[in-house]
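== chain A ==
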Amino acid sequence: MFRRVSRWAAGLPLAVALTAGLTGCGSSDQATPAASSSSGAATALTVFAAASLTETFTELGKTFEAAHPGTSVKFNFSSSATLAQQITQGAPADVFAAASPATMKTVTDASLATAPTTFVRNKLQIAVPADNPAKVNALKDLADPKVKVALCAEQVPCGSAAVKALNAAGLKVTPVTYEQDVKATLTKVELGEVDAALVYTTDVLTAGDKVKGLAFPEADKAINDYPIAALSKTPVPDLAKQFVDLVLSAQGRDVLTKAGFQAP
Partner candidate 1 sequence: MSLHAHLVVARPPFHLDIDLTVAAGQVVALLGPNGAGKTTALRALAGLTGLSDGHITLDDGPLHTLAAERRPIGMVFQDYLLFPHLSALDNVAFGLRCHGASRSDARRRASAWLERVGLAEHARARPRQLSGGQAQRVALARALAVEPRLLLLDEPLAALDARTRLDIRAQLRRHLADFDGATVLVTHDPLEAMVLADRLIVIENGAVVQQGTPTEVARRPRTDYVARLVGLNLHRGIAADRQVKVEEVLFNVAEHLSGPAFVAFSPAAVALYRTRPDGSPRNLWQGRIQGIERHGDNVRVHLDGPITASADITPAALADLDLTPGQQIWAAVKATETHAYPA
Partner candidate 2 sequence: MAFLVLPLAGLLIRAPWPTLAQRLAEPQVLEALRLSLVTATVATLVCLLLGVPLAWLLARVTFPGRRLVRALITVPLVLPPVVGGVALLLVLGRRGLIGQWLEATFGISLPFTTAGVVLAEAFVAMPFLVISVEGALHATDLRLEEAAATLGASRWVIFRRVTLPLVAPGIVAGAVLCWARALGEFGATITFAGNFPGRTQTMPLAVYLALETEPEAAIVLSILLLAVSVIILASLRDRWVTSP
């Protein structure tokens, strides 16, 4: 089912870009009423969050709803770059949690958010199938041409992190594929189609028993910061801020570190 997200996302940016390009409208089509935020009336909070946050944010969303009766939290999980695109094209979002500062910068550059805060960091691991058929033990093993490797495409955060880590190690790795997002990369490992991949620690954890994660020292050179910000055009600024606060709170951090994220 996780596959559907990426497929859907593939069509969305173009569609959004096109409608925005033709009508030139902003985010006025949002259903959120402009009424006061935390007052218990039925309001919705829309959070655009990086795909790697799917499990943790869904949990935090439930916590938030419990603490704010009458508020429903809606998520749009996708690749950070796609989400940033959607936000700059006028998609109705109240909070943006990105998997890289670069994608957040797209949004702040467009003056749609100010002062993002880094709430977690994510480190790369080498993911191998549970039986580790190519006997991969260290990052240098990925340079062996007999080892089939999947990397994220450089255009997405996990891809640029992988490049950084490999450069830091002075390794040249030719993968068999540059996947479009981290989940797709991980799927290739889960199915045993590749012998190894570089993905985030959190993703290795969600994959369960089918994938084994190997930490490697060069990962420290390619740590990914996750910034979060309430968006300036939100009709519910108080709610948005409260959600950001929840993520930054000890409770939020607890949920996130349990999933493999590191505190900043």
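Some notes on this structure:
To be clear about the criterion, contacts are C-beta pairs under 8 Å (C-beta built on N, C-alpha and C of every residue); 3 or more make two chains touch, one makes a residue touch a chain; residues count from 1.
Selection rule: all candidates are chains of the complex that A comes from, given by their letters.
Given the structure is predicted, the values throughout are model-derived calculations rather than measurements.
The contact partner of chain A in this complex, picked from the candidates 1 or 2, is 2. Chain A makes touch with candidate 2 in their complex at residues 3-4, 6-7, 10, 13-14, 17-18, 21-22, 79, 81-82, 85, 148, 150, 153, 155-156, 175-180, 184, 187-188, 191-193.
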